[in-house]
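With one protein chain withheld, the remaining protein chains of the complex are depicted in position.
And now, chain A:
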Amino acid sequence: MEDVNNVLDIAKDDNLYGEVITLADSTADGTFLIHHFLSFFLGNNRPVCFVSLSQSFGHHKSVCQKLGVSLTQKIESSHLNFFDGLKVFGNRFLDTQPENVDISNTTSLQGFYKAIKTNYEDLQDKNKAPPVVIVDSLDVLLNIGYQVKEISAFVQYLCHLISGPGCDARGTLITFLSIGENGLDEEASLLWRSVVHMSNMDVLVSGLESGYCKDVHGKIEVKRRNLLKKNSQKTMQFKVNDKSVNFFASGMSRAVLG
């Protein structure tokens, strides 16, 4: 997955301390970015707090196995904290919550944030290094009925968690969300914009305007926002393979040229 680093302008041993990175996809699948970052940070021995809201542990485990990182080992060595959001919010889908349980402590975003915070501080203490928080994916929270403003406040709290006063070096926050076809999902787009306003870098994966293609899976746009500098912006097309991703300049796919 080194190509991904080149596209994102990240060096192989970059720590990305204090960075807030927003990943998003529409019409094309951008989850390869999540797995890239997960294996990238674990490979660099950064502690990772992975909040999975859309997939089970088994799914991520088998994908990372292919990329050469064993999630089970990483959990045993306390490098990884896998936070299974499916279990936490499962009750909300099934609506089997007994009425006398205090909802605010278990499934509210405040309670959820507190749980992540405890995990984060735990990882930080064990590894003596600022952890990475990866959230996959925020739009699930929208689907189970949270408002955009609640979720953006949740992300804001996470942003401050990673730049907290407890540690000199800052952690990293990576969030992923799916914004639906061509931004037609207004709530998801609004959430995306508000998260992008909080981030240093945002990556958007989208399908080709001309429709699906076997050899070109979509385009990827990388933007960095800095004060005083012209915001750098980069657009490439890509094809996801079994274990890697090929990138090429727009319209320069081998399949197109050959």
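Please note the rule applied: a residue touches a chain if its C-beta (ideal position, glycine included) is under 8 Å from a C-beta of that chain, and two chains touch if they have at least 3 such contacts; residues count from 1.
The working rule: contacts and distances are computed from a predicted model.
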Name per UniProt, for the chain absent here [options: "Elongator complex protein 5", "Protein TSSC1-like Protein", "Tetratricopeptide repeat domain 14" or "Cyclin-Q"]: "Elongator complex protein 5"
Per the touch definition above, residue among A:70, A:110 or A:143 touching the missing chain: A:110
Among A:66, A:87 or A:160, residue touching the chain not depicted: A:160
Selected from A:61, A:126 or A:193 as touching the chain missing from the view: A:193
Absent-chain interface as seen on chain A, which is shown: 20, 110, 113-114, 149, 152-153, 156-157, 159-160, 163, 190, 193-194, 196-198, 202, 225, 227-228, 230-231
